[in-house]
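Next up is a structure, given as structure tokens.
Every protein chain but one is kept in place in this view of the complex.
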Amino acid sequence: MLALAPVMAIILSLVIGRYPVSLSAIGQVVLNKLHLANYQVAQVHTVLIWDIRLPRAILGALVGACLAVSGAAFQGLFRNPLVSSGILGVSSGAGFGAALAIILFHGNTSATYGFAFAFALLAVLLSYMIGQVYNTTPTIMLVLGGVIVSSVFSSLISFTKYVADPYRELPSIVFWLMGSLATASYRDIMVAGIPMLVGLVGLMGIRWRINVLSMGDKEAHALGVNLKLDKGIVIFSATLATAGAVCVSGIIGWVGLIIPHICRMLVGNDNRVLIPSSMALGACFLVLVDDIGRIITGSEIPLGILTALIGAPFFVWLLKRTKGGGW
Amino acid sequence: MLALAPVMAIILSLVIGRYPVSLSAIGQVVLNKLHLANYQVAQVHTVLIWDIRLPRAILGALVGACLAVSGAAFQGLFRNPLVSSGILGVSSGAGFGAALAIILFHGNTSATYGFAFAFALLAVLLSYMIGQVYNTTPTIMLVLGGVIVSSVFSSLISFTKYVADPYRELPSIVFWLMGSLATASYRDIMVAGIPMLVGLVGLMGIRWRINVLSMGDKEAHALGVNLKLDKGIVIFSATLATAGAVCVSGIIGWVGLIIPHICRMLVGNDNRVLIPSSMALGACFLVLVDDIGRIITGSEIPLGILTALIGAPFFVWLLKRTKGGGW
Amino acid sequence: MHLLELNDAGFTYPQQRDAVFSSINLRVDRGEIFCLLGPNGCGKTTLLDCILGIHRLDQGRIKVNGEDARHFRPGEIAKHVAYVPQRHENTFPYTVIDMVKMGRAVYTGRFSSPSDIDKEQAKKALEIVGMMHMRHRPFTQLSGGEAQLVMIARALAQQTSLIIMDEPTAHLDFKHEMLVMETIVKLVRETDMSVLMATHFPNHTFYFENRDIPIRVALMHDHTFLESGKPTEVLREDNIGRIYRVKARLAEFAMEEGSLRQLIPLRTLTAEDNCDESQY
Amino acid sequence: MHLLELNDAGFTYPQQRDAVFSSINLRVDRGEIFCLLGPNGCGKTTLLDCILGIHRLDQGRIKVNGEDARHFRPGEIAKHVAYVPQRHENTFPYTVIDMVKMGRAVYTGRFSSPSDIDKEQAKKALEIVGMMHMRHRPFTQLSGGEAQLVMIARALAQQTSLIIMDEPTAHLDFKHEMLVMETIVKLVRETDMSVLMATHFPNHTFYFENRDIPIRVALMHDHTFLESGKPTEVLREDNIGRIYRVKARLAEFAMEEGSLRQLIPLRTLTAEDNCDESQY
Partner (left out) sequence: SPDKKNPEKTAEESSITLTDTLGRKVSVPRKIERVACLYAFTGHVTVMLGQGEKIVAVPGGLKRDVLLNQICPTIKNASVPSSNESINIEELLRVKPDLVLINRQTGINKDETAKLDRFDLPYLVIDFQSMEEQRRAVNIIGKVLSAEKEALAYSEYYLDCIKRVSERVKDIPEDQRLRVYHSVNEATRTDPPNSLPADWMKTAGLINVSVNQTLRLIEGKNFASLEQILLWDPEVILVNEPGVAEYILKNTQWSSLNAVKTQKVYQMPVGISRWGHPGGLETPLALLWTAQLLYPEQFMDMDIKQESRTFYKEFFDLQVDDATLDRILAGQGMRLTREQGGETR
């Protein structure tokens, strides 16, 4: 059921768009591509449905799922409901990596992805090292470490912008940071999809352990948890997922903080249910919001604008209904 | 002693800058302006020292003090060390107000300040209302409410940018949001200084109460605290302070989160000491960082870059030394 | 005029169907100890919270010093009643003395900090519970019992005519338990203070009774007071059996200090021992 | 081979000058109860934490089931020892049954969730402490005592041969206290389990002794074990006086169930009662 919702959302987004395509044409394209039929369809329709709308919807679903689920996992791990997917500096690390690669390799795409990814991991590693300074209460320090690292990388991003060639490099950096699903291609799905999927699978697998980890270090240890390893897996998976997402879509706020909370209100705090629900809701949410952004005006409304504007009323309504769900 | 440090920092910044002015000239300008002497000095020196460097340093000190102290107060009030001065949506509210005013009144400065300020308050009010939904555990909901409101206003900012005239309005909006002390004038100090000072005085006054409030609602009530009123005073003061700061300097991150933590490590968590220390350190930090930014290149490196790059190593070093100071 | 008076009090948590308690009548006078006894989850803490104004009664009314508590300004209750909570959630690592000083909040203007007098009072309170030597330690690093003593000191610093204590001796060792008991006795005797406490130890009530302190005890059960009165009258073996489903023996020792009553639990009752149809 | 063995154990908190304890020797065998008694802040919790591997000993060594605990993989200790902490800090409002299921973590693969068997075990554990009817309530909304029972159920669900309990009956009412005691007796008797517990109630140890459970007790004082052995041997009036500075009376009742020993605190000792130079 949970898996079905995002699929429905993806199918819906094949139908939606400024360029009018008839339902039958869409069906024909899909059947053709699945080798189930061989209709004559206009090339523009094929490209539009199969190379523009479909990869965009798939990527949107992946990104949404990754951000939401990482947020949920980090909240559980750090026992702090205000934590979001970017908390350990993943986003700004990735941003800096990309900016650096653009300057060093003049926008070679693989290098950009690679650097973005490597620096996302580096940021998390640095946060972790700062968090280790005082090892009896590592959580708060880890999160603070993340904030620090995050801010340093943000500053470094500004710095690269400051030194970048304004005609050649700067525009690419700005574009990259702004991010968008608009340019999604199967190549993006291939490249960034791997870490995202690994992250998603990792978090799905370890989801119950997050419950146990949220008991606090002392109790979790006494309950038989290998703290370093299990925390490491959660952090690593969430980092992979977020880094992958940021690589293709830029920095999208909100989803990684609020979707988990919406899910908490809907299904409770047990991560066994929370993690898959966050995934599904995150995916649906981002795909649908992106659909709305694509159709309401001619020029696309950036995702970041809509996520909050559409999500916030929903959140408040839910809050009123569930009275906060036990918090 | 604590009051002295920012004054020293301000005096220091009179001396520092790209434009070479002799110490004696500086002294003469200051003595002239204080009506203690009547030297013949070049007008450019007078303008530079008295109309450019001095207001800039004063404003920097005020802004730094306001952001740091609001962060410290909010952390205590919300019993969450990850909370910062912008938590209730003050910054983005102010940003949206300004953007709106720029579009509606074509950049009339008073209107811009007024709107920025009004929307900052509105944002906090909205956060507060969301937080009231479930009134037995209002803190977490209040903070989440702040995050929501904050993100909505950020989106609205993007939205105004999206609909603004790219030639006339957009540049003003961007410029306003970027913020800078570079154009600080006495008028800014007059206009934004009033809410900032009121906020600072309010927080200084109520600082011990923040200790009591941080015991949690139940205990604070039993200790004789009028929760609504005292929380209201803290929130209102911190909001005034932050809103004033954001109005003149744009959105400066970091200071409102990290300076309080640095102070916690240095002087402990008692708000009687923490609040004035945060004020002093915040003020010194921002003034000195701004000084550094002014001199290391011909043009200025944006404040946001330097705060993090200079502050982070200091924070980590302190962390290592104090081992987190009891956290 | 009673120090504290509850008439026909009732309370239900929002979103919960059943009332936690109802038709509760209670009176605490000056220089008196009132003990609430009852099974886990019977509503002792909730009742205390209602008295403190943390929850609002759905029914009935509370009078403190003859005044209707509903007319109190927020926080005013703290002038009359101090509170030792059952559990304290740590946040910032305040020092012990700073924690105790917070007990002086009600005497401190909104915009001022504790004065020297307040500091003295805080120190005095710490001395009473014997924690002066730890006054500069972070509260978060105390052992469970040490923390409890500090919380009691904080309530003492508040200098009210009534202290509400929620299981004040939980986590306390033999000595500190005794110390708290003796402190209560001393305060009640010498300063005419009153104590309203929730406790799980019937023997505490006997201790007070033995020292001739005016003491009353209420057995809370089935959403209301089953019985209240002198410990010896209320804490009978049959009542204990009915409420707790525990077979206990009320023993009496003759000692040089006088005779001493002790309620000694022996074993839980099973269905076969059925003494009445209480729901437990 | 002992279930648990400590040799010459010592520990100091970082940045603290004095050792919390040193030269501690302790042995717990199968089917035995071992009680730690000692004043607040003497280091009971810290000692238990060291055994659980939460802190690392500065000195000495710990053997669990004959294996040196230093060679355990992280978390492996949970196969041998379950833990009921002194205080639990709430974060997310998990339901009661979900809390108890966490006790099954050690039997659950890293990448899997509790199986049906685990669920059954969790339910069984909840039944033992009598909290089945609350299994769907949020843990954060329980009363203090109810929460304590759930924590005990969680430890039971872990099905280890040793359970470490830190003041397990604090916050429990008469019935639940009895219930926990009886549960411990039953478990020790029937399943050959062992319990190592810190407690402030000497009478608990007498209770166990009375039921002929192998029980030993250690009196912790002045950074080490003052004495350890059978309760009747260790918990003498003079020892109590020395450690707690409390005058207590060891009374004996004759009952139909057999004779029953009870240590009854009478009053704290003052300087005049000086019995020895213990620092307390």
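When the chains are written out, they are named A, B, C and D in that same order, and each has its own residue count from 1.
In the analysis below, a residue touches a chain if its C-beta (ideal position, glycine included) is under 8 Å from a C-beta of that chain, and two chains touch if they have at least 3 such contacts.
For clarity, every value in this text was computed on a predicted model and none was experimentally measured.
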### Query
Of the residues A:I10, A:A25 or A:L48, which one touches the chain left out of the display?
A:L48
### Query
List the chain A residues touching the unshown chain?
17-20, 44, 47-48, 51-52, 107, 109, 161-162, 164, 166-168, 170-172, 174-175, 178, 180, 182-183, 185, 294, 297-302
### Query
In the complete complex, which positions of chain B touch the hidden chain?
17-19, 43-44, 46-48, 51-52, 103, 106-107, 162-163, 165-168, 171-172, 174-175, 178, 182-183, 185, 294, 297-302
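The rule is simple: only the chains that are shown with their structure count from here on.
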### Message
Averaging over Cα atoms per chain, report the distance between chain A and chain B in Å.
### Response
31
## Note on the structure
Cα centroid separation, chain A vs chain D, in Å, comes to 45
### Task
Could you give the separation in Å between the centres of chain B and chain D, each centre being the mean of its C-alpha atoms?
51
### Message
I need the residues of chain B touching at least two other chains; which ones are they?
### Response
80-81, 323, 327
### Query
Listing for chain C: what residues touch at least two other chains?
89, 141
### Query
Among line, ring, star, complete and other, which one matches the pattern of chain touches?
ring
### Summary
chain A residues touching chain B in their complex are 80-83, 130, 133-134, 137, 140-141, 143-144, 147-149, 151-152, 154-156, 158-159, 162, 253-254, 257-258, 261, 301-302, 304-309, 312, 315-316, 319-320, 323-324, 327
### Query
Which positions of chain A touch chain D when the two form their complex?
76, 79-81, 205-209, 211-212, 214-230, 233, 264, 268-270, 272, 325-327
### Task
Under the touch definition given earlier, write down the residues of chain C that touch chain B in their complex.
49, 52-54, 73-79, 81-83, 85, 88-89, 91-95, 98, 102-103, 105-106, 108, 110-114, 138, 140-141, 154, 158
